[in-house]
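My questions all concern the structure below.
What you see is the complex with one protein chain gone and the rest in place.
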Amino acid sequence: MSLKDLVTPFSVWKRALEKPYTNRKPLDSRPGADRYRGFHINDVDKCIGCGTCESICQNEAIDLVPVEGRKTKHGDSGLRPKVDYGRCCWCALCVDICPTGSLGMSNEYVWVDSDPEVFRYVPGHDEKPWNACEKGYRRAEGYDLLEPKRVEMPMLDFSESQKSFVEMVQGYSKEQAMEEADRCIECGICIATCPAHMDVPAYIDAIRRDDLADGLRTVYEANPLPASCGRVCSHACEHVCAMKHKGEAISIRWLKRYIVDQIYANDYQQFLDAAAPENGRSVAIVGSGPGGLAAAYYLRLIGYAVTVYDANEAAGGMLRYGIPEYRLPYDQVDKDIEYIRSLGVTINQNVRIGADVSFQEIYDGNDAVFFSTGLSDPYALEIPGEDLRGVIPGLTILDEVTKGQKPDIGDSVVVVGGGNVAMDAARTSRRYGAEVTILYRRREVDMPADEEEIHESQGEGVTLITQAIPIRIEKGETRRLKLIWGKAEMVPDDRGGRPRPRLIEGSEEVIECDTIVPAIGQQADYKFLPEEIAGRLEFAKGMVTVNEFKQTGDTKIFAGGDIANRKRDAISAIANGHSAAKGIDIYLTNFAAGGRA
Amino acid sequence: MSDQHTQTQISSAEVHEVFADLHTRYGVRGLEEKRADQAFVRTDRDEAVAVLTHLRDRHGYTHLAFLTAVDQIEEGRFELLYMLHNYELRHDLGVIVEIPREGDGCSMDTIHRMWPAAATYQRELREMFGIDFPGSPRLHEDFALEGWHDLPPMRKEFDTREYSERTYYARPGRTKTDTRQHMKDTIYPSEAETW
Partner (left out) sequence: MVNTDTRSDRPARRGTPIPGTSSARGVPNLATRSQEHINDNPLMPPIVDGKAVFDLDSGKYLKLWQGPQHPGITGNMSLELVVCGDEIVECKTHVGYLHRGFEKLMERRSYIQCFPIVCRIAVPEPDFNEYLFAATVEEIQGIEVPERAQWIRTLNLEMARLASFFMWMGGMAGAFGLGTQGQWTVTMRDYILDRFEELTGGRIYHMYMIPGGVRGDFPEGFTDRLRETIDTCEKTLQDVERTLFNNAVFKKRAKGLGVIHPDIVDQFGIVGPNARAAGFARDVRKDHPYLVYDQLDFEVVTHTDSDAYARAWVRLQEMYQSMDLIRQILDRMPAEGPFFTKLPNVLHWNVKPGHIYKKAECTRGEYGYYLNSDGSDKPRRIYVRGPSYTHAVSLMEHLSIGCNIADTAGLMVSLHTYPPEVER
C-alpha cells in the first residue's frame, strides 16, 4: 500500500463545491420524455373498436368494452379498449398496430391511489388529466407494422381494354394473393356490413394458409355465387375495412375471386357439402338472378326440390344481361350456376311466368314460392322527343350485347345517368367504337356508380359532363339526334338531404349524336302476379313489403332481390335469397306441417 | 495464451474435414452449415460423449456455450443441443442428440467430468424437462423451482394457462366483448341473417 492509495480518496472533497444533481422535493417538474410510454390516450371518435390492440397485447391487458353513448354502426363496433394497468407492460405495441392511429400514450406516469380498482379505465372516454396530452409515445414516421398499400391488381391498360370485351381485371397470382391476404388484421368489422355476412377474415386466412378448399367452403356458407361476386360485388366490406383508415382497404372482393379462380368447377363437389336427399317438399323460384339462385342453392342443400323459372335464354339475370363481359365474363357466371344446377336444381329457361305459365299454377303446385324478378322497366327521361329512333335504354344495349347482337348505336353516343348501368352502357358503346359522353345531373361525388367504374370509363376515353340536365331531344342535322341540355347549379336541400341540381335558366347547350341512352334507373314489373294474389301482397314505393325472412303478405310467397331491398346489388339479393331459404324452411317445418297447402 | 485476432476464420473445407473425421469415427451425420462461423451436426446418443470429448480434445472445441433441449413432442423425442465453440477457429458447432422423451430412455450420459459447469445445465434439464443424467452432481436438488410437484414445466404438454387458471384466480371485474359477436348482436341480430 502506498501513500498515494491513502491520500487519493480524499480528492472526493472537491465534490463538496459542486452543484448536487438530486431533484428537489416535491417532484412536480420531471415530465416524461417527449416519446415516453405513459398512460394511454385514445381519440375515441377516431377509434373504430376493431380490437387489434386487444389481439396484439401479449399480457391480455386490454378488453374491448361497450361505452356509454357510443352506438355500434357500420365500420365501428362501438366498443372501446379498456386498459388494465395491473397487466399492462407499457410496450406500446397496441399503439404501433392501431390501424386508425387513434391510440397513443401520454408522457404522464404519476398516478397515485389507494384503490387498486381505479387503475383500469377506458382511455379517451373516462376523464383523465392526460387525455389532451400532446406529448408521449406515438408510432414514428418510417416505422409501421402494417402495410397501408394494397397489392396492385394487374389490369389491362385502357388502350387495350377499350378495344375488346376481354376481362379487364386479370386476377391475383398466388404470391400476390398471399401478400394481400397477409395485410388483413382479422378484426372482422366487415362481416356486419357485408349484406350476406360472409366470414371474410376466415377465407382470407385460408388464403394465407394456402388451403383454398377451406376458403371455398367458408365462401359458400354465405354466398353461392362467388365467381361472380368476386368480380362485380359492390364490396361494401371494403368501405368499412379497418385498414382503410390507414391507407387502402384489403382487396376483399378480389381475394374471394382468387379462391374461386384457383379451383376447377368439377372439383367443387369434393370440397363442398353435398345436398341433402329430397324431403318431399318443393319450392318454385321465379327469376334466376342472384336472389333466386341463392335461394335455390340453400333450399336444395337442406333437401327441398327446387324449380327455377326464368324468362331469358340463360340463367343469371342481371349478372349475365346487365353486366358487360369485360367486367364479368359469362363463363364465370356459368361456373357459379352450373354448380348450383349440379346439386339437382332444375332451371327452366325461356319460361315467362304470367305468359307461358301462370303464377297461380306454380303457386298451387309447390309448397312455397320465392320470386326475385328484379327491375326490368327502365325509367323514362320524360322529356320531349324520347320516342325518336335512336333513343335506346341502357339495359337494352347491354341485353342485346349479351345476346350476341350488335347494338344500333352509330358513331356517337350520349348516355344520361350516373349509375353503374350508365357506366356499363357507356363503356360498352366505347367498345363498339363510338364517341361517348355521359351527362349527369349532379356532381361527380354524387354519382352512385362505383368509383373504379367512373375512373375506368374516363380512362377509356368517355367524356363526363356533370351538372347537366337534359331538356329535349330533336332530330339532328349532322347526326341522327341532337340533345338539348342545360347547366345545373347545386342548391341546398330544404329537407336536409344532399344538394339538389337546379336548372340555370337560359343555359342551353346542344350536343349532336347518333344515339341517346337513358340510364337513370329502372323499376319493377309485377304484371305477372294474378290480381287476387297481388291483392294479398303489400307494395310500397314500387317494392314488395317483406318481413325479415322475406315473407310477403301471403305466407307461402317469399320475395327478394332488387324488388325487396333498397341496396339493389347482387350481394344483397344473395343475402335475401339465403334469408328466404331459411324462412321457407322454418315456415314449412313449423307452420305448414300438414304438407302441401 | 491469449487468442490472436490475426487468425483467420475457419473455412468451409475445414468444417467438412472435422465433419468427415466425426462421421468416420462416430457416424456423425446431418451437417448443417448455418453461417461461416456456425454449423450443426447430429449424433447418436451412445456416441455423443465420445464425440464431444473428441471435439474438445482433438478439434479445439473447448467451450461449452450451453446445453439445452428442444421438445419435439410430435415425434416423441427431445433434441439435446450441446453448443460448442472453438476459440481458435472462432467456430460454433452445435451437436444435436435425440433421446426419447418418455420412459427410461429419457436420460443421457453426464458430461460434468468434461465441463464441471455442465452439472448445472443437467440439473436444470432434469427439473424443467424431466431428463435424467445419472451420476451428475446434485441432479435431484431443486434448481429454479423450489417445491415443484407438477409436470416438468418446459415439456410441451405442460399448459401454462391451464396451470395459472388452476392455481390463481382472475382479477374480478374484467369483462370481454367479442367485436364480431357484439356487432352481430347490435346490427343484425335476426335469426334470418344467422347462417
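Quick notes on this one:
Each chain carries a letter (A and B) given by its place in the written order, and its residues are counted from 1.
Just so we're on the same page, contacts are C-beta pairs under 8 Å (C-beta built on N, C-alpha and C of every residue); 3 or more make two chains touch, one makes a residue touch a chain.
Nothing here was measured: the structure is a model prediction, and the numbers come from that model.
Among A:L79, A:A92 or A:L483, only A:A92 touches the chain that is left out of the view. Although one chain is not displayed, its contacts with chain A can still be listed: residues 1, 4-6, 8-9, 11-12, 15, 21, 32-37, 52, 55-59, 89-93, 96-97, 105, 137, 140, 142-147, 182-186, 205, 208.
Hidden from this view is one chain, which touches chain B at 1-5, 34, 37-38, 40, 53, 56-57, 60, 62-66, 68, 70-71, 81, 83, 87-88, 90, 92, 94, 113-117, 119-121, 138, 141-146, 153-154, 156, 158, 160-161.
FYI, only the chains that are shown with their structure count from here on.
Put simply, chain A touches chain B in their complex at residues 49-51, 63-66, 71-74, 77-79, 84, 86, 117, 120, 187-189, 191-192, 197, 221-222, 548-550, 575, 578-579, 582-583. Within the complex formed with chain A, the chain B residues making contact are 171, 173-180, 182-184, 186-188, 190-193, 195.
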